[in-house]
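Heads up, one of the protein chains got dropped from this complex, but the rest are sitting where they should.
Lettered A, B and C in written order, each chain numbered from 1.
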Amino acid sequence: MKTILPLIIVFCCGFYMLATFFIPARFSQTSSQTLQNWYLGVMAFFVFIGIFNLIKINVDKIQRKLRDWQYSIILLTFLGVMLGAGFIGGRDSKVFLYLFENFQVPLGATMFSLLAFFVASASFRAFRAKTPEATLLLIAAVIVMIGRIPIGYLIWHKFPDLVEWIMQVPNTAAKRGILFGIDLGLISMALRVLLGIERSYMGGER
Amino acid sequence: MINTIGIWVAALLTLAIYSFLYKDNAFYKIAENIFVGVSAGYWAVVLWYDFAWPNLFEPLLTRGQWYNIFPIFIGVLMFAPLIPKISWMIRIPLTFTMGVAMAVSITQFVQGDIFPQLQATFLPLSGVSLFKGFSNLLIILGVVFTLIYFYFSKEHKGVLGIGAKIGIWFMMVSFGASFGYTIMARVSLFIGRIYFLLHHWLGVI
Amino acid sequence: MRVFDYLSHLDRRIIFLLVALAVVIPMLVPLNLPVDITGPVKNVYDKIESLPEGSVVLISTDYDPGSEAELYPATEAIIEHCFRKNLRIYMMGLWPAGSELGNMALNKIAQSYNKKYGKDYINVGYRPGGQVMLLSLGRNFGDVIKVDYQGIPIDSLPLGGGVKSARDISLVITFSAGDPGILHWITYFHARYGVPICGATTAIMAPQMYPYLSSGQLTGLLGGLKGAAEYETLVDKKGRGLRGMDSQSIVHLLLVGFIALGNVILVYQRRRG
Partner (left out) sequence: MIVGQIELRVCDTPNDDGSSITVEWNAGPGYRIFEILRSTEPDGDFEKVYEAGAGETIFIDSDVKLGKNYFYKIVGRNDSFVTNSQVAGPVRPEVQYFNLARLPVLVCIIVLFAIIILYITRAKSGEKLFVRKIPALKAIEEAIGRATEMGKPVLYVPGIMDIDDPQTIASMSILSRVAEKTAEYGTSLYVPTSKSMAMTMAQQIVKESATRVGRPDWYNPDNIRYITDDQFAYVSAVDGIMLRERPATNFYLGTFYAESLILAETGHSTGAIQIAGTAMPDQLPFFVAACDFTLLGEELYAASAYLSQEPVQLGSLKGQDLGKLLFISVIVIGVLSQIFNWHFFINLFNIE
């Protein structure tokens, strides 16, 4: 029961969904839409177990006075305000939007912008001509870097065209080859899941 | 007034995140915990209003679609691990989600990825300029050699080894080029933050 | 050669500091490095130049603060050009947060050209609904747009009442950071109603747009901050784009320098075995 029922569910849901893709008739389309809505709904609903976990771990940290427990108070306060504002005042409430715009948005943008620094430290370290492969990586990167800025055009007016060519020809070729491999891997993975061959996601029972 | 406070808060949080580049410190920890708290709350609210409510509860409560009790039951099983006796039932929502999702991915990837990408590789070698023909040939060969690299059934030796090696070269050029190409966008993000600090906050430019 | 030994263990914080300086200094003290003008950007400029005075340009702000750094400078440069040519601007947005950014640029530039809201420009704000909305919009603006972003009935504004369907729009310019965005305008507005489309996209998206440029479905394109810098050069108004481009050039050169240094260190270490 503990193994068979989940396997039946994954098999039936999966192959039914596959079938509806090819059947335009109404019952098929509406039922597939319903199943997809349910799946989105269930996944979203799960966020509460996550929130529950987040609260539990941080309350625990404060109670046991673990390292950095003071910060957990900050976390829980902001979490509480957001949940309160969102669920009581609605998602258009002033507090909710204010916190989103003045806290979450700039924090997200700043975290994202750290990449400007990390591309620099990574390229200093990694782009060294240790092997023929590393040399190719390095040359392609340097050509594109120079060709993308106005100075590249001043050095040689065909530089931007060369960059485009690299992006459109060897880059496209490699990306596409990688993609085909990925598609095959994905289909085989999905098939193994649907057939119940791949079960490690159920807690590794084999 | 409220706007000024907002700008100050955003500016100080921005600096707190950057301080992490020097080393981990109390300001970063404050910013990090605020960020996690606010965003976790934000997503819980958004996921509820945008997905869970309209897909599960609204049809049942306002449109009387009684059969929507099923997915709600499936969703509630997320709490099953709290009761050891029925903890295995957590597998029901997991397998339900995966069954639907895997099927959707299969059709989506065959239809949206494999077919158009294969077709895009059927490139003309004749009837185009010499340079274009060469570029097209290079794309076709690049795809084939990259695929050969991913061939798992044989040791990469002999002819297969050479093919796989060329495949790696194509990938390395692609990785280097993509890396170089992305830098501009990443630096733009930092420019955006600096502009915010210098213009909106300090007003010096 | 103790220098190389020191450099090979270079603290990454020094790299970070140099990157920060390379961005901040050119922003405070513009270097005014020259920018080359690419074809797709010139096409946008020429298209706007060719429009008769009083034509209505629809500007769609399809981005959010996440791409503000790349797309806002272009928004300002193009609005500047439109007002200078005495074109009228009908602004909307397919992304919720976009119309606020558009408004900021619109109000700022309208002031310097003495343009009046309602007569010379309007903003109808965020319009959800993607393709379905665009299709009905092209057929009849009145079906989709009843009020502007402030809730003022659209027919009470001279420009709002004057635009009835896609035929009254001379050009669409979309500032696009993803979906819904430029592809929607091409596939649903250009294909159906034949209105020419110009776009400004993030640098990452720009290469994906080349097929549409070559097929003529897209008239012109500004890619990333570089596109904005080129446009600022064309309209001769130095703004964030050119300033940002100075920073970009310096950072890129700095990175090339780092890579060169890394390889010099490698050669040195190899010689020593």
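In this section, a contact is a pair of C-beta atoms (placed from the backbone, for glycine too) under 8 Å apart; a residue touches a chain by one contact, two chains touch by 3 or more.
Since the model is a prediction, treat every value here as computed from it, not as a measurement.
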Candidate in contact with the missing chain, chosen from B:A10, B:L56 or B:M102: B:M102
Sole residue of A:I62, A:V95 or A:A126 that reaches the chain not shown, by the stated touch rule: A:A126
Contact set of chain A toward the excluded chain (per top definition): 18, 21-26, 28-29, 39, 43, 46-51, 53-54, 57, 60, 67-68, 104, 107-108, 111-112, 114-115, 118-119, 121-123, 125-127, 137, 175, 178-182, 184-193, 195, 197-198, 200-206
For chain C, the residues touching the chain missing from this view: 12, 138-139, 165-167, 191-194
Interface with the undisplayed chain - residues on chain B: 17, 20, 24, 28-29, 31-32, 35-36, 38-40, 42-43, 47, 78, 81, 90-91, 93-94, 97-98, 100-102, 104-107, 110-111, 114-116, 118-119, 121-126, 140, 143-144, 147-148, 150-156, 171, 174-176, 178-179, 182
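The rule is short, and it goes like this: only the chains that are shown with their structure count from here on.
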If a chain touches chain B and chain C alike, it appears here: A
Cα-centroid distance, chain B relative to chain C, in whole angstrom: 24
Centroid distance [mean C-alpha coordinates] between chain C and chain A, Å: 26
Distance between chain centroids, defined by C-alpha means - chain A, chain B (Å): 3
Numbers and ranges of chain A residues touching at least 2 other chains: 105, 108-109, 112, 116-117, 119, 123, 127, 138, 141-142, 145, 148-149, 167-168
For chain C, residues that touch 2 or more chains besides their own: 16, 19, 23, 226, 248, 251-252, 255
Of chain A, residues touching chain B in the complex: 2, 5-7, 9-18, 21, 35-51, 54, 68, 71-72, 74-83, 86-87, 91, 96, 98-117, 119, 123, 127, 132-134, 136-145, 148-149, 163, 165-181, 183, 186-187, 189-191, 193-194, 201-203
Residues on chain C engaged by chain A in the complex (per definition of touch): 10, 12, 15-16, 18-20, 23, 33-36, 38, 65-66, 207, 210, 226, 229, 245, 248-249, 251-256, 258-259, 261-263, 265-266
Of chain C, residues touching chain B in the complex: 13, 16, 19, 23-24, 27-28, 68-70, 202-204, 224-226, 240, 243-244, 247-248, 251-252, 255
